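Coming up: chain A.
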Amino acid sequence: CGFTPAYGPDSAANRVLSQIAVDEIKTSDGFHLVRQLEHRLGRSAAPKFGLSVALTTREEGVAVTSDNQTTRVEIFGDATFALRQLSDNAVLLSGKTRSFTGYSTTGVTTSELASERDARERLMVILADQIATQLIARAGELPE
Partner candidate 1 sequence: QEFKVDFGVSTSDRDAPIEVSANALSVDQATGKAIFDGDVEITQGNMRLTAALVNVVYDEAGNKIAQLLASGGVNIESGKDSAEADTAEYDVESGVIRMAGNVALLQQGTRITAGKMDVNLNDNTAAFHGRVRTVLQPGNN
Partner candidate 2 sequence: APAEQVVLLADSVFLRGNSILTATGNVEAISGETVLTASKIVYNSVTDQITITGPITVTDGGVVEIFADFAELDSALQNGLLTSARLVLDQQVELQADSIQRIDGTVSELNSVQVTSCNTCAEGESPLWYIRAKKVTHYSEDKELLLEEAQLRILDVPVFYLPRMRLPDPTQDRATGFLIPSIKQRSRIGLAAKIPYFIAFGDHRDLTLTPYLSRSMTTLEARYRQAFRTGEITLNGAVTDDNFSGFNSRGYLFAEGEFALKRDYTLSFDAKFTSDQAYLLDYDYGAFDRLNSELALTRASRDENTRFAFNHFRSLRTTEDNETIPTLVLSAQTQNRIQPAFGGEVLWELEFHSHTRESQITTDANADGIIDGRDVHRLNAEVGWRDSWWTQGGFNFGVESHLAFDVVNTAQDATITTTNYTEVTPSVAANMRYPLQRMTASGAQQVIEPVAQLAWSGGATRDGATSDAIANDESSRTEFDEGNLLSLSRFASDDRRERGVSLAYGLKMSHFGETWNAGLSFGHIIREADQDSFSVSSGLTGRASDLLVAGQMTHDNGLSITGRMLLDEQISLTKAEASGGWHNDRLGVNASYVWLGQDAEENRPDILAEWNLDSSYRMTRHWTGLANWRFDVADNRTTEAGVGLEYRNECVKAQLAVSRRFTSSTSVQPVTDLSFTVELLGFSAKTRDKSYSRSCNDAAY
C-alpha cells in the first residue's frame, strides 16, 4: 500500500532531521517542549537547520455543575514552528499545530496544583510529537 520506512536508508528524514538544533525557550513549558523535540529529532552536534517554536497557551473552565462549580479545566496549546537554514537563516518550512489537555479541579487544592502542572507537561509532549511528525512527513520539501 505504498508505505516505506520514513527513516529508511535513503529517506529525506534520515538525511535532514538529524541535523536540526532546537532553539531554547526559557520557560518551564519550553523546557519540556524542547526536551521532547530533542528526544524525537535527536540533539545534533553539527546542526545545519534551526527549529524555532512560538508557543501560546490558554486555560478555560468547563464542566460547570448546577451549583456553579467549575469541575474541569482545559489547557489549549498553539505552536507555530519554523525550520530555517542556519547558513543564511532562510525559512525552509513552517507550520502550525494545536492541541489541548484537561485536568480535574474536584480534588483537594494540592491535587489541582499537581494536576495542572502534569497537564501542561503532557500538552508539551503532545505538541512536540505533532511537530516532529509533521517534520518527518514534510522532510522531502527540504534541500539536500
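Here is how the candidates were picked: all candidates are chains of the complex that A comes from, given by their letters.
In the analysis below, a contact is a pair of C-beta atoms (placed from the backbone, for glycine too) under 8 Å apart; a residue touches a chain by one contact, two chains touch by 3 or more; residues count from 1.
Predicted, not measured: the structure shown is a model, and the values here were computed from it.
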| For chain A in this complex, which listed candidate touches it: 1 or 2? | 2
| said: With touch defined as at the start, can you tell me which chain A residues reach candidate 2 in the complex? | reply: 1-9, 11, 13-14, 22, 24-28, 30-32, 34-35, 38-39, 43, 60-72, 74, 76, 96, 98-115, 117-119, 121-126, 129-130, 133-134, 136-138, 140
